[in-house]
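Right, one structure below, let's go through it.
The complex appears here without one of its protein chains, the remainder shown in place.
Note that the chains are named A and B in the order they appear, and that numbering of residues resets to 1 at the start of each chain.
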Amino acid sequence: MKSMTDIPRPATSPRSAAALSADPRNVQLTEDGKLRHFLTIGGLPKEVLEEILDTADSFVNMGEKSVKKVPLLRGKTVVNLFFENSTRTRSTFELAAQRLSADVLSLDINTSATTKGETLMDTLQNLEAMGSDMFIVRHADSGAQHFIASQVTPNVAIINAGDGRHAHPTQAMLDMYTIRKHKGDFSKLKVAIVGDILHSRVARSQVQALNTLGAEEVRLIGPKTLLPDTLAGLGAKLYTRMEDGLKDVDVVIMLRLQKERMDGALLPSEGEFYRLYGLTEEKLNYARPDAIVMHPGPINRGVEIESAVADGPQSLILNQVSYGIAIRMAVMSMSVSGQTQQKVQNQENAASQGNDGETSA
Amino acid sequence: MKLTICGGRLIDPAQNIDELIDIHLADGRVLALGQAPAGFNPERTIHAEGLVVAPGFIDIGAHLREPGPSYKGNLRSETKSALAGGYTTICCRPDTSPCIDSSAVVQQIMDKVEALSQAKVMPIGAMTKDLKGSHLSNMAGLQHTGCVAVSNMRQPVESSLVLRRCLEYASTFDLQVVFYPEDHWLKADGCANEGELASRLGLGGIPASAEAIGLSRVLHLIETTGVKAHFGMLSTARAVEMIANAQQRGLPVTADVDMAHLIYTEAEIDGYNSQFFVEPPLRSEEDRAALRQGVRDGVLSVISSAHLPHEEAAKMAPFAAAEPGMATLETTLSQGLSLVAEDLLSLNQLVERLTSGPAKALGLPMGSLSVGQAADLCLFDPEAEWVVNDESLHTAGENTPLMQQEVKGQVQFAIVDGQVAFERNSR
Partner (left out) sequence: MTTHTNLPDVNTLIEQLAQQLKQHIQNQNLNNIALVGIHSGGVWVAERLHSLLEQEEALGTLDISFYRDDYTRVGLNPSVKPSSLPFATEGRHIVLVDDVIMSGRTIRAAMNELFDYGRPDSVTLVTLLSLPGRELPIQPDITGQTLTLAPGERVKLTGPDNLSLELQTAQ
């Protein structure tokens, strides 16, 4: 059985792309530092994030052509595996795959069905045996996609569409794209993220991306029940008042509030949350006059955001959706490219080991 | 069987012995140390040059998996594994399937153990029926059939009133209770130490306060009821502090920490390595430092194994969906020796925490090699290097983070009641 622990633990100093890929904790990169799985923003160097944004740029421009397809993934099979329901995210991934000319298969797997029958491992290995080149996975367990990429099907490109409370990297990248396109240089920007940070995988990925891309300041705003101190270590300043947290920010990102939060004694009511943290026109005035407003969607009008703001001139919520397809096309084509490069590299390694008279690994 | 072990380094902390001295066994007991008695003709002589000769290790809380699913292990494989790890007595935990809450289950285990003639087993019985935390188990019956203590393991006893009654009842029979303190509400669905790392990984956190609050509640009830108590598998600095405090106030409580918590911290779970998913969770460097200090000071007078074997598939899942636990009986010694090598512990202290420490904690007449004692010994080579893999391990468990790694320190012989119960083939 392969052991994940017989690779020496790397030093904690800044790491080169090559060192990062040798680290078993970062399975995302090839030996040359190219993306071959897209699991989390954490561990990816700035260059890779910028490559994703630049690649997405080409795909956004593509929308102006009358032909909306390119043959990059022609002949490749992309499987959407959503263990958690989501029509929106799944359909944007389907669309992205189709625009890359891939064959797309979408499987909605009820988690309870899996626990009754097939293990996660068996489900995926069966799909791999059917000739899949990419799995787009959404799962309720944090680290599920890491598990899949490192232990189950490392030769199938894994794209994380959200895992538990850990990461939602494609959402974070489309948010970064939106910010870069409308605001430019990250190093001059103050960004505030508001709402249920505790349960938000989107927020975690956004904070990591903003810091890697060099944002001037990242702020998290919410009540203490939804904003534990342990999150400061992610690289953000914590605020409990909108008045303080939104002061002079350039970007306001509102997060969706789920109704279950009232049951866990995390919030008393939607009403109180809206009074304190809902983004109204009045609260938006704390930010800079040219601040942009974003939301990963779907929005809860009157709970986290006022309609006038959501539909207003500073809102980029609909733009985010359109950029989402381009970002997903970018990570999908980059990771298939990385997987192919890795396979070529593995073959070359095996060949040279064979030539030395040793048996290959 | 008359047996002489000569040329070995005898370490018996209970008698303050650490020297090259021979030991002679007869009729299942220690006959003499040093020179053989006149006319003593051993049927076998073991040449123990280069080996440490110590009392057989005693473990509090290993899981022996029987009754229960045999693909995870059973009494045969796990008592063999115990011997291979130097353990001659296992006080096994009660959360088997079914749990050890009836004399019938205890009898079943004791009969099997006797037939196997491998390591001795003294079960820890369930404190409440089915470990559900609401009704007393037949504690007297359990004690009578062979249980050395009772415990509710990691299952909650929600009502403090019920918990008090359990302790009062146990103390009626002078029966010891082993506690694994944790407030299960604060634990919620956590699987990792609450902190920055768990937050970043999106894993539910178990705060250190869960252990402190659970411990605090029990300490007060111990004072009220006078029950004999041992705390198992502590994981936080605060718990060590609270135990030290209680001991200073004269409360007769003992405590242990499992080897993994002396070796590893939460850093091991970065990257979601489910081999390091254990209960209680691996915690911070500060916690580990305090646990190490507690072991040195003797506040933690016992090091336990927390042995919990699983088949490979149990760990092949996303972190929180995997099953917690490590198979450790055969690697605890080498892990302990690595602490000795780093000057974090002396060899004497290590042996003490594995022998007389647990014996005293549970009031067992063992853990020492004084004349007349039952002859339970382990002989180990502290320099032997070996690779942990399917061939070298005897446990059915495949869940050790040390798989395929080379470790140092290996048991060569285990002697139970004067009989050689285990002998490493290579010798």
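Following the convention adopted for this analysis, a residue touches a chain if its C-beta (ideal position, glycine included) is under 8 Å from a C-beta of that chain, and two chains touch if they have at least 3 such contacts.
All values reported here derive from a predicted model rather than from experimental measurement.
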item: Visible chains that the absent chain touches, using the contact criterion stated earlier; value: A
item: Of A:92, A:170, A:208 or A:337, the residue in touch with the unshown chain; value: A:337
item: Where the missing chain touches chain A, by residue; value: 34, 51, 54-55, 57-58, 61-62, 64-67, 69-72, 333-334, 336-337, 340-341, 344
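Operating definition for what follows: only the chains that are shown with their structure count from here on.
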item: Interfacial residue positions of chain B with respect to chain A in the complex; value: 194-196, 198-203, 205, 270-275, 312-313, 316-321, 398, 401-405
item: Touching residues on chain A, where the partner in the complex is chain B; value: 1, 3-6, 23-26, 42, 119-121, 139, 141-144, 146-147, 150-152, 163-167, 201, 204, 228, 230-234
